[in-house]
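Starting off with a structure, shown below.
A single protein chain has been omitted from the complex, and every remaining protein chain is retained in its original position.
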Amino acid sequence: MEPVAFVVLTALAVVSGVVVITHRNQVIAALSLAANLVAIAGFYLLLQAQFLALLQVIVYAGAIMVLVLFVLMLLNLPDEARRRGGGRMQSGLALVLALAFVGLLALALSRGTAGSSFPASDRFGTVESVGQALFTRFFYAFEAISLLLVVAMIGAVLLAKRRL
Amino acid sequence: MIDWTGIAITLVKLAVVIGALLGGVSVMTLVERRLSAIMQFRWGPNRVGPFGVLQPIADGIKFIMKEEMIPAEAYKPIFILAPALAMITALCAFSVVPFGPTIELFGRTIDLVILDLDGGILFAFAASGLGVYGIVCAGWSSRSKYALMGGLRSSAQMVSYELALSLSVVGVLLASATLRPTVIVEQQAGWFWNWNALGGGQILGFVLFVVAGFAETNRLPFDMPEAESELVAGYHTEYSSMKFAMFFMAEYVAMFTMSSLAVTLFLGGYHPGFPLPLEGLALALVQVATFTVKVFVFMFLFVWVRWTLPRLRYDQLMNLGWKRLLPLALFNVFVTGLLVAFDVI
Partner (left out) sequence: MSSLNPQWLLLVSAVLFALGVVGVLTRRGAITILMSIEIMLNAANLAFISFARVHDQPDGQIFAFFVMTLAAAEAAVGLAIVIALFRLRESTEVDELNLMRW
């Protein structure tokens, strides 16, 4: 059952990722990214990280992508034109580099750095275990990131205002 | 290896819940029109069948027989996907609501909830959050000014009130120390003063949840996105026949989900609020009936408020969400945290 789910999720994630980086219309790219994020949440569920899967859907797919779609619809942009001039060489080089990157990583993975199977676990990914770690061992980082969110909020409002 | 009986039980539960929800939707179309008529001192639909009870069937036949039109300018794949998205997310959100206790049937223990997740409340919020996409897709793919404006307004409104909604629930989560809806309901067993809204100290959270729930489902007084006099019909202007019916039904299903969540989190779920001398299956039946009655009380509240209050202007709406509900919800979290820390609740 799990390999089937894995194959389906991989197909969904890769296809939607390709649509994001190739489609001319930016709104379609944004909707496809939302599908990609839901596929990643499916991966988290497959790994039994339930809390992170739900957070991924709520925060990433449900809030960030809606914000991106909101901005795209407000700006009402035309379809992206093809890059003029030396665009083809740049795209070709990017593709070659990406393939080289994936090949290098596949080579490293084939050396067995990550082990070949997951251990059985019953406490992994529950809200309780993540919450406990977050509020005891990573407490300072938690407080720092809440400060960062406040700063980002103020920054976003100031940057987008018409008149200060 | 594969638990066929378990799968069969889950499928039966799914069929029952989806049937009940869609049946409830068709009942609500009639109830809304009759109640609104009573409140406006007129009759309402009473021709089709005795007291108009066959009106939903007539409505259904009308929707099926109408011509399906897709505007030539519309972006077809997303245009057709949008009502499906709205319906799927609205139905999914209901799957974590416990509509009854654990019962023993044919030697197996069955929980009367489709998904008993560890983070069940988060799942309901995740599914409601994804409901914005149905509206965004509808508004954008219609390629029409009214639809785009309606889609934009609605998505901004839903995202803003999601904050107040989630924060108003945090008080309950603090007091219950769990995210599992079944455990939250069990903690409200017994007499009605155990309910979270009354003795559990979450009265402010309850009020905030109801107000934010109205805004999440785009119901009056927060229905600017589909305002009839301002935006023709908002994001579903260009939709006709069955696709429009899908949006319509999805809105009612979302109302049912919001009511069920309010009942589960704040009003004791399926517990009747006073001890009953029943056991086992009889008690379970009474509890399921209690849950249904409570949810329908909320639906009555939805209809009552819609036909009583005027619509909020869009800037008043956003003002209310960000400047009034959000600080109140934060205050609620703060006070509940203090009460929990000093063992009051």
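The letters A and B name the chains in turn, as written, and every chain counts its residues from 1.
In the analysis below, a contact is a pair of C-beta atoms (placed from the backbone, for glycine too) under 8 Å apart; a residue touches a chain by one contact, two chains touch by 3 or more.
Note that this is a predicted model, so its numbers are computed, not measured.
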## Note on the structure
Whole complex considered, the hidden chain contacts A
### Query
In terms of residues, what is the contact footprint of the unshown chain on subunit A?
2-3, 6, 10, 13-14, 17-18, 20-21, 26, 29-30, 33, 36-37, 40, 43-44, 46-49, 51-52, 55-56, 59-60, 63-64, 67-68, 71-72, 74-75, 77, 80-81, 83, 90-91, 93-95, 97-99, 101-102, 105-106, 109-110, 112, 114-121, 123-125, 129-130, 132-134, 137-138, 141, 145, 148-149, 151-153, 155-160, 162
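Here is the rule we use: only the chains that are shown with their structure count from here on.
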### Summary
Per the C-alpha means, the centres of subunit A and subunit B lie apart by a whole-Å value of 29
### Query
For the complex, which residues does subunit B have touching subunit A?
78, 117-119, 122-123, 125-126, 129-130, 132-133, 136-137, 139-140, 148, 151-152, 155-156, 159, 162, 179
### Task
Enumerate the contact residues on subunit A facing subunit B in the complex.
27-28, 31, 34, 38, 50-51, 54-55, 57-58, 61-63, 66-67, 69-70, 73-74, 126-127
